[in-house]
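The complex is shown incomplete by one protein chain, all other protein chains being positioned as in the whole.
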Amino acid sequence: MIVQELALDLDAFEGPFDLLLALVLRDEIALSDVELVEVVIAFIERLAEREDIDLEGCGEFLVLIASLLELKARGLFPDEAEELAELEPEEAAEELARRLAEYRRMKSAAAWLTDRLVAECDRYFRLGPAPLAPRPERRLAPQSADLLGAALRELATPPASVSLRHMELRFPPVSQFLDRFRSVLARRRRFDFDAEVADLPRSDQAVAFLALLELRKTGEVELEQSAPFAPIRVSRCDLADEEAVEVTAAWNVRSA
Amino acid sequence: MERPLRLVQAGPPVAQLARTVEALLVVASQPLSVADLAAAAADDADRIEEALAVVGARFAEGESGIVLEQVAGGYAFRAAREAAEACGRLFERPVERGLSQAALETLAIAAYLGPCSRPDIARVRGVAADSVVANLVERGLLAEAGRSDDAGAVQYRTTPLFERVFGLESLAALPRLDDLGGDAAEIRERLEQLSQSRGA
Partner (left out) sequence: MERPLRLVQAGPPVAQLARTVEALLVVASQPLSVADLAAAAADDADRIEEALAVVGARFAEGESGIVLEQVAGGYAFRAAREAAEACGRLFERPVERGLSQAALETLAIAAYLGPCSRPDIARVRGVAADSVVANLVERGLLAEAGRSDDAGAVQYRTTPLFERVFGLESLAALPRLDDLGGDAAEIRERLEQLSQSRGA
């Protein structure tokens, strides 16, 4: 059994593949710390050493590595499947086993269908209508001739002129807010974005936010937000102490 | 011309070949010629003709609900005449209550403005008319009415069935549209202008 024997030498783990699997299932090792690509490379190297091809081993390995990848993906994107991310390790293992079982059953069903197709290859039947079948006739209930006049009148009605007023929405230039925020930061080391733009119309607030992102991109400011929809704190970059950098990094991860 | 003598490979008995012909005909969605049948059965045209005679006797009117018929393209099975009523019920569709707006507009144009081509109809409605016209022809509400002199496009007119469905003795009985213009040409011009402004 090549899959069980597979010896791994990874940064986070050293030992056989099935031990890694056991530790992951028991939540004693975090999947996010494991470079699964290294596991794949190790497997392929072992395969290359062999004379024959172990198809069964390949199949088993693929299913296991795919399951691990799925679990890892879920762990990396908790918002994508919250209910799964919240599973206890025990339940996650249960879920993994359940899915493997379901997939196995469907594979067996597909194999049954394949056999069936081979067995039925001498059954021929007509696809499509018979050459001399009667043509189905579509019948229409009696209609009012007034409908015809109404249809033409509708075609003869000039279309209502469409108002384009909403297109005239004017946005202030981003540069206006860049200048404004820079001058505020020249005076103050920190300011509260929400308070700064509170008096502006929503479209202007949107442009102001773009300016904020621009300032962050150029490294002039650091941003902090304690929670979604909480006020955004803007601080001058030269001031950012270690703590502020950390918070900003967290903010980046959340918003990435 | 004398036929050359030849050693005939026995081949399957005609009864078996007849079964093969039956099988081919029941799967086909087009009539099959003797050549088609011979190629598929890998047998002689002569023997196929013999087999067809056997099949024809088995599937004859009065004998069977399936009847072998020789048509332009070759041979095909059809339903026996005695089953015509039952087949009619099988293919009967429920009565449709109304027409789509596109169909109604197209019929109105052909009825009020006289025979017109698909490009004419498209010009007035502002959208392509090909599928709606094809559909109305298939349903017997529009029919081809020759080609226009200038462009050579096929023209379409409304049919007697159209008049029956809309309860009209003739096209002269259509409700008048004095509010839209004096005559068909005037209405047409007006509609085409509007459709252009709509498309713009």
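By written order: A and B. Residues from 1 in each chain.
The definition used in the following text is that a residue touches a chain if its C-beta (ideal position, glycine included) is under 8 Å from a C-beta of that chain, and two chains touch if they have at least 3 such contacts.
Since this is a predicted model, take the numbers as computed values, not measurements.
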item: Touching the absent chain when the full complex is considered, from A:A7, A:A110 or A:A230; value: A:A110
item: Absent-chain contact - pick from A:I41, A:A97, A:A141 or A:A206; value: A:A97
item: Sites on chain A contacted by the missing partner chain, in the whole complex; value: 4, 15-16, 18-19, 21-23, 25-26, 66, 70, 93-94, 96-110, 112-114, 116-117, 119-130, 132-134
item: Residue numbers in chain B that touch the chain omitted from display; value: 16, 18-24, 26-28, 32, 36, 39-42, 64-66, 77-80, 82-83, 86-87, 89-91
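Here, only the chains that are shown with their structure count from here on.
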item: Euclidean distance of C-alpha centroids - chain A vs chain B, Å; value: 50
